[in-house]
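Handing you a structure now.
Every protein chain except one is present and positioned as in the full complex.
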Amino acid sequence: MAARGAFDEIWGHGGPASPRAEFASLARWIAETPADELQRRQQSAEVTFRQLGITFAVYGDSDAAERIIPFDIVPRVFLHDEWARLSEGLVQRVQAINAFLEDIYGDARILKEGVIPNELVLLNEQFRPEVNRVRPPHGVWAHICGIDLVRTGPDEFYVLEDNARTPSGVSYMLENREAMIRLCPELFRDFRVEPVDSYPDMLLQTMRSVAPHMGKSTPVCVVLTPGHFNSAYYEHSFLADSMGVELVEPADLVVDDDVVFMQTIAGRVRVDVIYRRIDDDYLDPLAFRPDSMLGVPGLIAAYRAGNVAILNAPGNGIADDKAIYSYMPEIVRFYSGGEAKLPNVETWRCREPQALKYVLDNLADLVVKLVDGSGGYGMLVGPTATSAQIEEFRAALIAEPHRYIAQPTLALSTVPTMTEKGLAPRHVDFRPFVLTGSDGVRVVPGGLTRVALREGSLVVNSSQGGGTKDSFVLSPEAGA
Amino acid sequence: MRIAIEHRTQYRFSQAQDRIVQMLRLTPTDTQDQTVVSWRIGVDCDARLREAIDGFGNAVTMLYAEGPIAALELSVIGEVLTSENAGVICGAAEPLPPLFYLRSTPRTQASVTLAEFAADVAAGEALDGLHRLNAALHGRFPDAPDLPDRGCAAAQAFAAKTVTSRDVAQIFIAGARHLGAPARYVSGYRTDGEAHSAPHAWAEAYVEALGWIGFDPATGLSPDESYVRVAVGLDATGAAPIAGTRVGHGREQLDVDLHVDRLGGEE
Partner (left out) sequence: MLMLSRTAAALYWLGRYLERADFIARLVEATVRLDALSARPAGEAAWQSALAVSYTDKAFAATGHPVTLAHVARFLALDASHPGSIVSCLDRARNNARAVRTALTREAWTAINRAWLMFHNRSSTGGPTETLNLLEAVKGETRGFEGAIHRMMRNEATLLIQLGAAVERADNTARLLDVKYHILLPEGERVGGAVDRDQWTTILQTVSAVTAYRWLYSDGLKPRNVIDLLISRFELPRSLAACVEEVVTLLSALAKRTGLQGEADRMARARMARMQKTKTTDVIVSGLHQYLEAFIAENAMLDAAVARQFRFI
């Protein structure tokens, strides 16, 4: 998959000389700012990120225990109308995800009516019997969703993946914007860009809105991190800091009498709302992993008793599981009564013999993914794979077809990106963040654009050498 | 049958503990053939107990105790009225569909030999097959006493010489699931006039048209009115009578004193 032929979001199909009409002035900014000046600003941003310690750890890479994610200076821009259509689709999708979780851990109507194969849910590790029949405070499950989107044309957006557990990346959205305002102030003078810096306030509002006991004094909210060796620790501390709430580790919390407390220098303080950035497995050893010493013993009991809100709710993994993903159009239809405004990428479920046969016959053209994999691991990109890699996946598919899905290799859109040889189109994806509280669903006007820095590459994961860009959403009256 | 249960668990710690949090699955619930007349969980130190129903429909009790705790005794005293129903379970809370219990766990994964054994003895019609599997396991492991959980997996126990009632129950579950029958682990009590150092354990399997049916591979029979069902789970870990964490150093020593007696008189 070369960038050639792909839709470039600024340059369109015609290259730098003939940008899309709406983006003429942005294309001019790109053309008129000398490359070495852009290069210099980009390096300056990266120095700042390193000094701030906006780093992430790469698994199995001890030399680079702390790396920064490369930052690209050329922003990705959404027109106001594009964004409005996208938002509608996102709200619809997240509402469906919440309705699905409420149903699955409640009456399970969708199973009784046979809309999705029952075994796909019931035998799925992500369906957590430990929280079966628990309704979270105010009935909100997926408070913070990151919906991964790809684009193939001016109006063609597809959902690649839902993230309803602990989606990360929002700190990059905010830090990238800070860097852009500092380094390219002229862009904000020339374009009316919707601000994203209200995100922490929106998140805090969302957290407070789901506090179990309304009416008493301001609920005590905390961010729960596995600790400062976690790869996303910067983000955890950043969010706690910008919301003005405590950043706690499991050892800081105790549960007594089905109530959660944090241990402070003056004794215990009751906690009402926990934004956890820890996987279900390590939340509570009594409920999930009796062999584990990690977590907060009794947390799930406190949650079951309705004494604490946990964001996102334990058990959400069943909603963003790749095996369930392919049924999202049916799920949206089941709960909303209408068609999904944001389509899925066409997906072959290898558990179905027909689909498996098609996938095996067309491996060289498809992207094959592990149903339970993440971070770009356990993935085959047919068009760029060696024949040895293809054969390896063929064997794996035949052995355990139910663990895989396959999708066509999409001609992902590109955005001009700084490379060693100057500006060139590079493939991007997009993760907008959607917040759901007891007071409604909110989409932040922005998100995380990830860019595959290698020419022709479609893999944007930071662990695989991807970078990030700021994502502008333009105000109604503005053009670019 | 009227059954009296007295189940004492004593922990002694080499160093005093700062905090103890335990999840107890020690309380039976009512079914059509099991009525809890009285039931009480007691703790010999300053502790808080909270009751709830978990996702499997079990009655669970959370125990929170603040240190320093050098020793802790949990006592369970109660009385249950039971009747006979050929091993068929009726009227239990069933918050999860039977299909869920086809899910395998690390402790109930069938090995090749276990799977072959199950397929060999249980060929044919589902209910008969499960009864044959139950009897065959009893034949293979005639002595499966009620001992504390060693954390053993079914496949590992199947290859071992000595097993406990917990192990054979898990072997039965692994075999039944391999045969396509949803199966679950049951922890509870049984009156057999003997002293035990741990509660009893057996299995239940789901048979279309009949529902959940008990199988006790430790006896080769189905549970009768001498059994009291307490908790179900996917395996021994999931239905463990006591799951606990403690904050503090040192080792712990565990003593169990368990009496299950049949009371005089008819029902």
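Each chain gets a letter, A and B, in the order it is written, and its residues are counted from 1.
Note that in this section a contact is a pair of C-beta atoms (placed from the backbone, for glycine too) under 8 Å apart; a residue touches a chain by one contact, two chains touch by 3 or more.
The structure presented is a predicted model; accordingly, all values stated were derived computationally and were not measured.
Asker: What are the shown chains in contact with the chain that isn't displayed?
Answerer: Visible chains that the missing one touches: A.
Asker: Can you work out which residue in A:G14, A:G153 or A:G227 touches the chain that's missing from view?
Answerer: Final answer for the missing-chain contact: A:G227.
Asker: For the chain that's not shown, point to the residue among A:I30, A:V193, A:L247 or A:L412 touching it.
Answerer: Missing-chain contact among the listed residues: A:L247.
Asker: Among A:S18, A:Q263 or A:N362, which residue is in touch with the absent chain?
Answerer: Residue touching the absent chain, from the options given: A:Q263.
Asker: Where does chain A touch the missing chain, residue by residue?
Answerer: Within chain A, the residues touching the omitted chain are 50-53, 227-228, 233-234, 237, 240-241, 244-249, 251-252, 262-267, 269.
Everything that follows uses one rule, which is that only the chains that are shown with their structure count from here on.
Asker: Show which residues of chain B lie in contact with chain A when the two form their complex.
Answerer: Residues in contact with chain A: 19, 21-23, 48, 50, 52-56, 60, 62, 64, 66, 95-97, 99-100, 102-103, 234, 237, 240, 243-245.
Asker: Across the complex, what residues on chain A touch chain B?
Answerer: 108, 111, 118-119, 122-123, 127-134, 254-258, 285-287, 290, 293, 297-298, 301, 304-305
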